[in-house]
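Take a look at the following structure, please.
With one protein chain held back, the other chains of the complex are shown just where they sit.
In order of appearance the chains are A, B and C, and numbering begins at 1 in each one.
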Amino acid sequence: MNKVFLSCAEAVADVPDGAVIMIGGFGGAGGMPQCLIQALREQGAKNLTIISNTGGLAGFGALSGSVTITHNVLIESGQVRKVVASFPVSASPSRPNAFEVLYRQGKVELELVPQGTLAERIRAGGAGIPAFYTPTGVGTAVAQGKETRVFYGQECVLEHALKADYAFLRANRADTTGNLAYKGTSRNFSPLMATAARVTVAEVDEILESGCIDPEVVATPGIYVKRLVKR
Amino acid sequence: MNKVFLSCAEAVADVPDGAVIMIGGFGGAGGMPQCLIQALREQGAKNLTIISNTGGLAGFGALSGSVTITHNVLIESGQVRKVVASFPVSASPSRPNAFEVLYRQGKVELELVPQGTLAERIRAGGAGIPAFYTPTGVGTAVAQGKETRVFYGQECVLEHALKADYAFLRANRADTTGNLAYKGTSRNFSPLMATAARVTVAEVDEILESGCIDPEVVATPGIYVKRLVKR
Amino acid sequence: MPERLNREAIAMRVAKELPDGAYVNLGIGIPTLVSQFVPEGRTVAYHSENGLLRYGPLAAPGQEDIDLINAGGQFLLPVPGMAFFNSAEAFAMIRGGHIDVTVLGAFQVSERGDLANWMLSSRGVGNIGGAMDLAAGAKRVIVAMEHTDPLGNPKIVRECSYPLTGQHCVSLIITDVAVIEVGAAGLRLREIAPGWTPEAIQEITEPRLAVADNVKEITL
Partner (left out) sequence: MPERLNREAIAMRVAKELPDGAYVNLGIGIPTLVSQFVPEGRTVAYHSENGLLRYGPLAAPGQEDIDLINAGGQFLLPVPGMAFFNSAEAFAMIRGGHIDVTVLGAFQVSERGDLANWMLSSRGVGNIGGAMDLAAGAKRVIVAMEHTDPLGNPKIVRECSYPLTGQHCVSLIITDVAVIEVGAAGLRLREIAPGWTPEAIQEITEPRLAVADNVKEITL
């Protein structure tokens, strides 16, 4: 059961038009699967749904002088039909990202989700929990049209699990069984997305022999990872 | 904000009669807060509700010749009114544990919960999720009287969060900010229970200076831990 | 009556059902024996619901570590590629459909694949442990058991009389005399132990068994 792919191109080759893809990372360079995204841009699949914390930002958390490739490039190229995110647009209205421009033109849809609800819905998708109640968002636009219910005196809204065809992640290192370890704040959504996709693809700095990651540090056990590629 | 207590007796001194207490560990020696349990037995609080994987077993996962103190001793001493567990009785009917004996006498109540539902209900309690749907247990005794609902063609049962007044855990090591690290399979329920109790008390092998646990290995961040005691 | 397979032989037959690369959870009893019989050339990763993925063989006396046990409380040896996690994560793997196969013991299995394995009605109280989660969540549930109970009563029944662990969850039943598939149309006898006939197996089975065209002898 070899999980190691030799190139990002090979690892994303079978992504079909219409696929639902989770993309890890918080927004900036840390945790962003830049090589897989670039490969998917070149591969050209269309009508994609992207589930990610942001709608694709260019300069978030960027080192000065560096360029981070994010799903922004997939939106620019017109490959994306729908975005599910908590932070879809740039912080500054005067510098709209590709998502905002296309959204205003009606060329891309948005499902806006509070960040904690987004994380929990992805976790639920991976954990076989079809739906849960949360107090987040009650009385706001994100609860419109959703079922609400009072528990212990607190009004809550019913939220449903999110799943995907693919998850693209960046981790710090992997072993050949697919175990992943992350670094610092670059963990964020990736371990959750790894559980919620049919095919999880991890772009990593190093692929080590089985047993070279401390079993206490593994944040994504190999059961969730189908493909590994060294960036 | 000193979290370090000098003795288990001091760390459990304020447990009132009627308290709801989560007890970590899977059943045997690993992860079982043996010193805190012993201290609670001596402290004498009554009418307790114990939430734990088992109903208190004596010899589970025991090294030959060793004795493991479990909440079995609190049940024997009549301090427990109710047990919430997935594995309440001994594997062998011919050697009933204290729980089974008292249960047959009507002296202790049982809420029997599938193990994964127990873990998820405790996690939900700590994560502010009041209730969730799960396919586990549908059509069985544990779903009786509970609301069910079909999601994506699969019947699911609504389960509610569990919370507690205290959580008693054993971890491998702590730092003075309350960060905890566990060893191997002794992690199990403890990181979940740490999040779901008003007062979490950890019995640890070592208390280190802040910064002496790799931040990637911390499985219970210090925000969840109120009291530390070296065993 | 012809001979029945012993527990090890049942486990050997089960082991052939585990595909290369599968993630597998083994229940207590006969299922625990399965890991030692996996055919050469196949790598199977074992999951234990107390928070462990991949583990080695049982530890011999003197090698035990209280921090490395399986869900049955047995001491294990470490193995490269292990990962540890908490119980919520362990059951997320099960409930989320990430476990390819679970092998469970049973008191009874119904013709619709209902499973009863957590409580003998006579005891009045029992242990569920992870069985209901495994029954509901694993992609494939294989039951490994004796074909009849100690009194000779069928354990494969029309309706379970013992409390259920899960509904319509069992895919395959491997006993000491037969391999039986559970399908939408009911039970189908696929393999029989040496010396047994389909008729003899039907006699100790409550629901009607359809006999597969290519029914064959169990080989190990």
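Basically, a residue touches a chain if its C-beta (ideal position, glycine included) is under 8 Å from a C-beta of that chain, and two chains touch if they have at least 3 such contacts.
Computed from a predicted model, the values in this text were never measured in an experiment.
**Q** What are the shown chains that the omitted chain is in contact with?
**A** Touched by the chain not displayed, across the whole complex: A, B.
**Q** Which of these touches the unseen chain: A:51, A:74 or A:89?
**A** If we include the chain that is not displayed, A:89 is the one touching it.
**Q** Could you tell which one of A:113, A:131, A:167 or A:197 touches the chain left off the display?
**A** A:113
**Q** Touching the missing chain, which residues of subunit A?
**A** 26-31, 53, 60-64, 86-89, 91, 93, 100, 103-104, 110, 112-120, 122-123, 134-142, 172, 182-192, 219
**Q** Kindly note down the residues of subunit B that lie in touch with the hidden chain.
**A** Per the touch rule, subunit B residues meeting the hidden chain are 1, 123, 125-129, 175-177, 179, 195, 209-212, 215-216, 218, 221-224.
Heads up, the rule we're going with is that only the chains that are shown with their structure count from here on.
**Q** Pick the pair with more C-beta contacts: B-C or A-C?
**A** Pair with more contacting C-beta pairs, B-C versus A-C: B-C.
**Q** Whole-Å distance, subunit B centre to subunit C centre, using C-alpha means?
**A** 29
**Q** Where in subunit B do residues touch two or more other chains at once?
**A** 120, 134-135, 182-184, 219
**Q** Can you pull out the residues of subunit C that are in contact with at least two other chains?
**A** Within subunit C, residues 84-85, 88, 91, 94-95, 137 contact more than one other chain.
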